[in-house]
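Left out: one protein chain. Kept in place: all the others.
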Amino acid sequence: MLTVKDFRNALLVALWFVFLTFPIMVIKINPYERTIIWRWHNLVWVGIGSFVLYLISRIYLQRKKARQQRIRQGLETERIDWSQRLMQERRIYMPILVGTALFALAFPLVFSTYQTNIMITALMYVVLGLGLNIVVGVAGLLDLGYVAFYAVGAYSYALLNMHFGLGFWTVLPIGAMLAATFGILLGFPVLRLRGDYLAIVTLGFGEIIRLILENWTEFSQGPSGISNIPRPGFFGLEMSLDTAILYLYYLMIAMVIFTIFVVNRLQNSRIGRAWFALREDEIACQAMGIDKTRTKLTAFALGATWAGMVGVIFAAKTTFVNPASFTFLESAIILCIVVLGGMGSIVGVIIAALVLILLPEYLRAFADYRMLVFGATLVIMMVFRPQGIIANIRRTYTLERKPEPAVDK
Amino acid sequence: MTASKSTKPTMTTSQPILEVTGLTMDFGGIRALDSLDLQVREGEIVALIGPNGAGKTTFFNCLTGIYKPTGGDLLLTPPGQKTRRLNGLKPNKVTQQGLARTFQNIRLFPNMTVLENVMIARHCRTRAKVLGAIFRDRRTREEERQIVELSYSILEKMGLESWVNEFAKNLPYGAQRRLEIARALATEPILLLLDEPAAGMNPQETKELDDLISEIRDDGLSILLIEHDMKLVMSLSDHIFVMDYGKKIAEGNPEEIRTNPDVIKAYLGEDVTDA
Amino acid sequence: MLELKKINTYYGNIQALHDISLSVEEGEIITLIGANGAGKSTTLMSISGIVPPRTGEIIFQGKPIHELPPDKIVALGICQVPEGRHIFPDLTVAENLDMGAFLRRDKQGIKEDLEYIYALFPILAKRRNQPGGNLSGGEQQMLAISRALMARPQLLLLDEPSMGLAPLVTRQIFDIIKKINEEQNTTIFLVEQNANLALKVADRGYVLETGRITMHDDAGALLINEDVKKAYLGI
Amino acid sequence: ADPIKIGVAGAHSGDLASYGLPTVKAAELVAKDVNARGGINGRKVVLLVEDDVCKPEVATNTATKLVSKGVNVVIGHICSGATKAALPIYKASDVIVISPSATDSSLTQSGDYPNFYRTIAPNNAQARTEVDFVVNVLGAKKVAIIHDKGDYGKGFAQDAKNFLEKEGKAKVVLFEGITPGAVDYSAVVQKVKRSGADVVIFGGYHPEASKIVTQMRKKRMKTIFVSDDGVKDDTFIKVAGKYAEGVYATGPADVSSNPITREYREKHVKAYGEEPGAFFDNAVAAALALTNAIEKAGSTDPKAIAKALHTENVETPFGSIRFDENGDAIGVGYVVYKVENGKFVAVK
Partner (left out) sequence: MDYFIELFFGGLTRGSIYALIALGYTMVYGIIGLINFAHGEIYMIGAFTALIVSTVLSVFGFPLLAIVILTMLAAAIWASAYGYTVEKLAYKPLRNAPRLSPLISAIGMSMFLQNYVLLAQTPDFLPFPALIPDFPFMERYAHIIGSSDLVILLTTAVIMVLLTFLIKFTRIGKAMRATAQDRKMALLVGVNVDHVISMTFIIGSALAAVGGMLIASHIGQINFFIGFIAGIKAFTAAVLGGIGSIPGAVLGSFILGLTESFATGYVSSDYEDVFAFSLLVLILIFRPSGLLGKASIEKV
């Protein structure tokens, strides 16, 4: 299968990486003592590693090519993408759906409080992902400052609770509304910016919010943050930690279901179509009578609403907020969830959120290699599935003589 | 189209529905439109021809709000209604007033299905809001049903019904052109603007397009057409405007234009049989 | 000069060309006609190496070129004026023309050719310092053809040069095509929707239907062929 | 008998790992000793080490994980922010926490966290020491205070400002936060210069401190630079080089002559082949205090342990200590150091 040429290339690749990583992998200096440690063994590892990886990638490519060849010769039918199959065949996805639902319900009963706690975090990111998905995936507005709205939600609860003693359930809608308001305030001036200009402005906005929280001590208690935020209450019931986490878990499950329901309906509505169209071609969109600014604002504000709600939940879950939780990296992770999941695809976003949030958590055993692996995973996933885990499928309509739309999703 | 519009217009006595006076458009130093005057009457097919770069597309862009004209007036008078100015309106407002267009370079929504492409065009004639979309109340459901039905019937008429669930980008070129027209029709326009609909079509396909455009007119729409295919222009138009350097250099019926020496010199060339 | 031997071209898994074989002799004008989506542009893209064929061979002046990258193919003297013109929008007209001569190094020759082009299309001379993106459709088409000519190609591939052009200009362009062919002895491979016009200037013609060559004859003969008339000439 | 589970939480990976890892090692060394002695009251000690990367939101997960594994007591967390986020979870499960390094004043002084103890003095004690030094010893009349906007640096700076203003002996002429990681601090430095301050008090860590000192000296400014224990780290001197000369920094009292300190530092070198890192002594103190308290309490009942912590003295690298009603270690304080000839030397 592998030819001599492949081996020669592998050797060249290995040599290149040996050269490339030489200063950083091999030489370790101690600038204080002015001593140098030469770690030649690293060189060997790099060489062998890149040699093997190259050969593996060759084999993978060859296999893929061979399969295409066979398809062309009619020896093999084309494999439908598994994600498409998953979504289209009721026979497959119904059992999965039921299974997932049962698993989700039983989860905290089967696993430890810690696992449940992690899962709550993951579920929060599911909702954040779905919220940002409206903005980025559906409406095509690249928002790198989504975390700002998350912060607005979290601080709404922290501050309103601290000053006025408002409870979780009161603040949940208030936080959502405040975030939406911020979304609209920001959206007005900047939404006419194109693509990446919008991206950097939203990034800036995210930073501005965080810096204000950090510096305006009188308002937000600055970097030391606000602590002792109460967990969500349940008719004034005293709850132990375990129960509180259990309660929060089911709350998040409900929240996820609610979000999926709303996002799904929105996508398949008049507004959802307008968002998709806007992503495709703004000028044609306007020529079809769609108010660009207003449609974008709606998407922005709705996305922010969700961030606001999750923000409130975040504050309630950690019982402590400080500005350090709302850095650009957070926005980047949420964006990764959306893109990795497959822009505009609800199921994809859910899977991606679970993977991206649970992965580093379970990789914790690898300690230092965790973020290295995380970064590499992002790159590899994108290279092999650039359209995301599950490419979005547009709703199709079946029309009989008497047309009646039927949802195929 | 919808039943209300099926009365066939009388050709000559009808009112102008579009009245353009002194339209001027400058790009930096370039004057792309130079006090252009033009009218379209109800039920007419009016052609706009002229050399490349004469400003025809620019005129469409001014009309539909994509460019803001430097000067002049754009007046629209829907049949039986008051006259309104289109100057400075945003593109979406113009569409709402009853103007719909196609683009010289096709601008479909490539990753949406054919049906959805048309459904989008119903946006400006429907009202469902966020809450309606979430709760999907009776009115929203009814509205959605109507959108689908109407869009489908338009596609049928354009001979695109076999493609409904196909991505727009996967359609053959000719079908994409037709889809663009279908999409424009779905906005319920009173005046349809077509920018070189026959470009890239072979003579056979052009002939089919000819029939299609006449049919649309027979449904009661007025049409303003930019086209370089003289066969199509001559056979379809009731009235022709000829532009050069942003100015009108001639107008008249096809026969007058065909023999107008200015037009021959600037645009047609000596021998018009091939083109 | 150019020979396509049983080429098969794919977009992903969709096959656009099936066993296309054709040949072009030095100094002639051949034309490829066919309906929308027949695969005309794909044929040209395969020759230029942008969408290389998966199987089959393309031989240019005795050398196989189907595995060469596009820039090497251009270097051999095959230039294409693609469908939709593809003007560099932010380069000026002059810079666009300059890009056409990207692979040439003879400063003097480039200068002469530039003069020749400005004489051929005076409007381009007038607009030489304007960004190409602001030109009208017709002006852009002229610029696109001129840009290809700046490479002094031996084989010029033209994809629907008349699309969107005023009748007068269309005729001008066809005159120029003939002129280039005669004066500079440039071989021309013309893809056209306007089959009437194309067959009139061409020596030979091929008919392409859904990715397969279905007919091949002298241009004159095709012009009077009943099937061709019905399907492509709209008569 | 069941082993006693001691959680060790803090930053063990990422950019702050160097603050957290020495604690793990300290805990390991102490646990080894205890187990070699046969454990506490016959029960072996096991360590549950968990990483929180110094992030509050991660710290809550870490804490939950430790609690659900049934820890009896926790050594950690390392950063004040993370500690604040984690404490309510321990509190809800009645777990005693003792930190070697979290210095935020409110952790002990707000009364919110009765289960919290620490073997390092709070920021305001440090600020107190520093302000006294600046005003009384250096005789400063105008003081510029800058900080790195972080929870630690700003907290400290704020405390210093409060003390200065309350006493009114010196004027605070500038109080500003700088952006950590910025490429250049010349504007702030100019501003300090213009303010005419005789002394700069900086709250934050050594990377920023060395940048600022360097830029000040490069601009030929002679303003005295005084900073906190985030700066009292040999790395500071190494990075700032000659510009470090004359800089003052507060830090835990020099305990290198204490036999316990020496003992554990030697053990560290033996076990890991290098000198221990930041907060090692504090962490050893924390581990010793905890194990001692459990032993004295005779059980892992939190109330009993708490009582022992408050009442029973224990020998640590900082001498014989116990904890006051807030949870601060009595007898652990700060002294002022000055960089002289490339070394931190305690100022008498």
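Letters A, B, C and D mark the chains in the order given here, with residues in each chain numbered from 1 onward.
Here is the rule we go by: a residue touches a chain if its C-beta (ideal position, glycine included) is under 8 Å from a C-beta of that chain, and two chains touch if they have at least 3 such contacts.
Owing to the predicted nature of the structure, the values given are computational and were not obtained by experimental measurement.
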Absent-chain contact - pick from B:Leu36, B:Ile49 or B:Ile66: B:Ile66
Chain not shown, touching residues in subunit C: 48-50, 69-71, 74-75, 79-80, 82, 86-91, 95, 98-100, 102-103, 133-134, 147, 151
Touch residues of subunit A, complete complex, unshown partner: 16, 19-21, 23-25, 27-29, 31-32, 34-36, 42, 136, 142, 189-190, 192-197, 199-201, 203-205, 207-208, 211-212, 215, 283, 328, 332, 335-336, 339-340, 343, 368-369, 371-372, 374-379, 382-383, 386-388
Contact footprint on subunit D, counting only the chain that is left out: 14-18, 149, 176-179, 181-184, 186-188, 190-191, 194, 206-207, 210-211, 214, 218-221, 235, 238-241
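Here is the rule we use: only the chains that are shown with their structure count from here on.
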Identity of the most central chain, Cα criterion: A
Greatest separation from subunit C - chain, by CA centre: D
Geometric centre distance via CA averages, subunit D-subunit B, whole Å: 74
Of all residues in subunit B, the ones touching two or more other chains: none
Residues of subunit B defined as touching subunit C within the complex: 27, 30, 49-54, 57, 104-105, 172-174, 196, 199-207, 228, 230, 266-269, 271-272, 274-275
Subunit D contact footprint on subunit A (complex, rising order): 31-32, 112-114, 117-118, 121, 214-215, 217, 222-225, 227-228, 240-241, 244-245, 314, 317-322, 324-325, 361, 364, 367-368, 370-371
Of subunit B, residues touching subunit A in the complex: 64-66, 90-92, 95-96, 100-101, 103, 107-113, 115-116, 119-126, 128-130, 132-134, 136, 140, 143-145, 147-149, 152, 164-165, 167, 183, 187
